[in-house]
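Please see the structure below; I have some questions.
For this depiction, one protein chain was excluded, whereas all remaining protein chains were kept in their positions.
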Amino acid sequence: MKLTPKQATLLVLAALIALTPFFFPSGYYYRVGALIFVNGLAVTGIVILTGYAGQVSLGHAGFAGIGAYACALAPVHLGLHPALAAVLGAILSGCMAWLVGRPILRLKGYYLAVATLGFGILVSMVLNNERWLTRGPDGIDVPDLGLRGLLKGWGLDLSNGEFWYFFSGLCLLVGAWLALNLYDSPTGRALRALHGSEIAARVVGVDVARAKLQAFVISAVYASFSGSLLALQNKFVTPDVAGFMHSIEMVTMAVLGGVGSVLGAIFGAGILTLLPQALTVFAEYEQLLLGLVMMLVMIFLREGLLPSILRKIRGTGE
Amino acid sequence: MSALLSIEGLGITFGGLKAVHDVGFSVREGEIVSVIGPNGAGKTTLFNMISGVYQPGAGRVSLSGEDVTGMRPDLLARRGLSRTFQNLQIFQSMTVLENAIAGYHLRESGSVLADLLGLPASRRRALTAREGARALLARVGLDRAAEREAGNLCYGALKRLEIARALALNPKVLLLDEPAAGCNAVETEEIDHLIAEVAASGVAILLVEHDMKMVMRISNHIVVLDHGEKIAEGDPATVSRDPAVIAAYLGTEADHADG
Amino acid sequence: MSELLQFLLSGVTVGAVYALVALGFTIIFNASDVVNFAQGEFVMLGGMTTVFAHAAGLPLPLAALVAILATAAIGVALNKLAIEPARGAPVVSLIIITIGASIFIRGAAQLVFDKQIHKLPAFSGDDPIVLLGATILPQSLWVICGALVVFAGLWFFFTRTLLGRAVLATSNNRLAAQLVGINTNFVMTLSFALSAGIGALAGVLVTPITLTSYDVGLGLALKGFAGAMLGGMGNPKGALAGGFLLGLLEALTAGYLSSQYKDAAAFVVILAVLFFMPQGLFGRKSTDRV
Partner (left out) sequence: MMKLTKTTTALATLALLGLAGPALAEIRIGATLSATGPASFLGDPEAKTLEMLVEEVNAAGGINGEQVELVLYDDGGDPNKARTFATRLVEDDEVSAIIGGTTTGTTMSIIAVAEDAEIPFISLAGAVDIIDPVKPYTFKTPHTDRMACQKIFEDMQKRGFSKIGMISGTDGFGASMQAQCKSVAGEYAIEIVADETYDPKDADMTAQLTKIKGAEGIQAVLNPGFGQGPSIVTRNYKQLAIGLPLYQSHGVASDGFIDLAGADAAEGVRLPGTALLIAGILPDSDPQKPVVTAYKTAFETRTGTPVGTFGGYAHDAFLILKDAITRAGSTEPAAIRDAIEATSGLVGTTGTYTMSPENHLGLDLSAFRMLEIKGGTWSMAE
């Protein structure tokens, strides 16, 4: 049977999510896995924005912040169920992206980078400063999603770690599926076209401003859900989730793994999530090594880790 | 027959330099009009103004009678204007087929949500575009290369791919910027036929080309530019005898020798 | 009245710091179209190296010289080892490379130096100069003069010297520059050395005011970057004006509106400026070539 690239990607992902737990020596690995999936979700959004449409954002953590704080605040102040709060956060992020994106996306390259960076910093500043609402830099509690209890009622008793592992994994699968649908769809093609040549895309009738805005909004929604998932899993959130470093982390994960493909970017999320855990032995050298890895991969494996590895495998296979 | 594309008094300045000044002509349905002139005469600039890439500083462009001066390229595309580029503008990382499909953007695009969810409506639209694109590729002789990455194709093939992409829009007016550049004699002839065929189907064609033989062969009407101004126009025979045209061309030859 | 003057003096002090960092960005950007996110690390290296060389017994001016030269050497190494091999990579990749470099240098600094906060003595004492009821520290004058001198030097370099024009030519069109006989590799090396040296100089000048530690780079880089963008990337005039403007904006917002949102105000203004002038205040206008 011949699989389309989309089916192959989803199959690999699903197999990884389902099978790796058999190798887990302790419950802690579920936590790491869940984090990879949460990051993977955000990074899938970056693939749509940067990989498909070729736009750079250094402020996407701002949307993760909106998603995360929606889950903390909406249940308390609006009485929403946490799951609905996440949806509200996504809608809010989408609207915010739409509003901010209109003026910002006219900018190119570094100017776009600094404008998005400014947006991210603004969000994290609001989260830090508006203590009456967000309780400031010390962070705020997030209510329980309640799904785990529900599953238990149905006879599926998962530990907290296991639940979040599989739930985040499922969310990632859905996110990847949507992104892959988009890739080969008219909208996806328009995004990739404007990435290739903005002027040619215009000439074939692509409303470039609108297409960029679509990519920006979609990726913002991804980031928002990722933030929500993180907040719900940790049951606690601080403004760090919206911080500059988190934005950088998202972009780095995507580009390092290979921003051209969903699987590559998720692979990058995996590597960068695991790296600090693996480097604890060299805690002193962690920063040094992280910086080194970032530079080396970008210099020598420009398309990102996964595409380069796959090429190697194919190369030797033939 | 009425003019599909007509321009009047079009001009633009770059840093105080008049790149194009007071140029006007029109192209009717099924007609092939060529714009010729020495290098730097302002042909591509003229194309860029007509297709909305540059904002004209003066003058007026109308499409089927509607004033479209300085309108965004994508809106012009909606109104049936399509073009190719002198310096190729290919979507490098896409396959040849995808490049051609991109030309169907206006006809295949629908709701983003449907695309995200992979709804049948979205897939149906994409499929129709794919079939159309395949047929077009066959028409320009690129059907064998359909699945190759466009960046790997040779120059002449890319030129043809751009034409296919431009045709995919099903345009009323088609602007071709040096379609035969980099093509060998056989390929040039094929492009000749293609252009004539397209014109015969009622499309108004505006052509910039350096291959004078080709221009003389297929044009109904020729506009000559030099230093951004129109120095002559008329049918091929008239223009080729025009002393101003000959002087302009000889003059540039001399400039080339100096530089 | 003296209140306003004090806000302005505060703004000029901070603005001079930003301007110095922004000027460092300018050179590398001019030569290579790369925005070097590790520029803040150069500033940190300048300050920290001076602190440690001074503590090791070198007199302050000599320690500063050592710091500037050492940082310039690191700048050259950054170019040779990380930027040159990645030529032609997309903007995102370059951003990640320079951010990687900044993390790397920060990580190395915390090992080579330490994680403590350090200070340097002010060059001309700590007695404030009183001006119509407002005060300014002599060190602030050093920083302001430093920014102006560096600006003047760069302006002279880029407009009046052959080498400076070669740098600009390289940025405009690398191939053409090579064709007219410019050694573009040398130009790049020179730009990184200059940029790093100016960053280090900034570190030496500002440390007596701001103190320094291994992790001051990122904050400074962000502000300097914002200042450079505000003024228009690649233009020394823009960097100077953008840096000072940013500092003044912050001080005036802190003084008259809310100190909580002074950084926010600065970024809002930047967004607004970019909205109306996508190339910044003094940036070059560019048109798409087809």
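Chains here go by letter, A, B and C, matching the order in which they are written, and residues are numbered from 1 within each.
Just so it is clear, contacts are C-beta pairs under 8 Å (C-beta built on N, C-alpha and C of every residue); 3 or more make two chains touch, one makes a residue touch a chain.
Fair warning: this is a prediction, and the values are worked out from it, not measured in the lab.
Under the touch definition stated at the start, the shown chains contacted by the missing one in the entire complex are A, C. Only one residue from C:F7, C:F113 or C:F225 touches the chain missing from this view: C:F7.
Although one chain is not displayed, its contacts with subunit C can still be listed: residues 3, 6-7, 9-11, 13-14, 17, 110, 114-119, 126, 128, 135, 137, 206, 209-211, 213, 215-216, 219-220, 250-252, 254-255, 259-260, 262-263. Those residues of subunit A that touch the chain absent from the view are 8, 11-12, 15-16, 19-20, 23, 25-29, 31-33, 35, 128-129, 131, 136-139, 141, 160-161, 230, 234-238, 240-241, 267, 270-271, 274, 276-281, 283, 286-287, 309-310, 313-314, 317.
As a convention for this text, only the chains that are shown with their structure count from here on.
Averaging the CA coordinates per chain and comparing them to the mean over all protein CA atoms picks out A as nearest.
Note: the chain lying farthest from subunit A is B, by mean C-alpha position. Subunit A and subunit B, compared by their mean Cα positions, are separated by 41 Å. One simple way to say how far apart two chains are is to compare their mean CA positions; for subunit B and subunit C this gives 47 Å.
Residue numbers of subunit C whose C-beta contacts span two or more other chains: 288, 290. Residue positions of subunit B touching 2 or more other chains: 53, 85, 89.
For subunit A in complex with subunit B, the touching residues are 177-178, 181-182, 184-190, 192-193, 195-197, 199-208, 214, 218, 260.
Of all residues in subunit A, those touching subunit C in their complex are 50, 54, 56, 58, 103-104, 106-111, 113-115, 117-119, 121-122, 125-126, 129, 198-199, 244, 248, 251-252, 255-256, 259, 284-295, 298-300, 302.
Subunit C contributes residues 35, 82, 85-86, 89-93, 95-97, 99-108, 110-111, 218, 222, 225-226, 229, 233, 260-261, 263-264, 267-268, 270-271, 274-275, 278-280, 288, 290 to its touches with subunit A in the complex.
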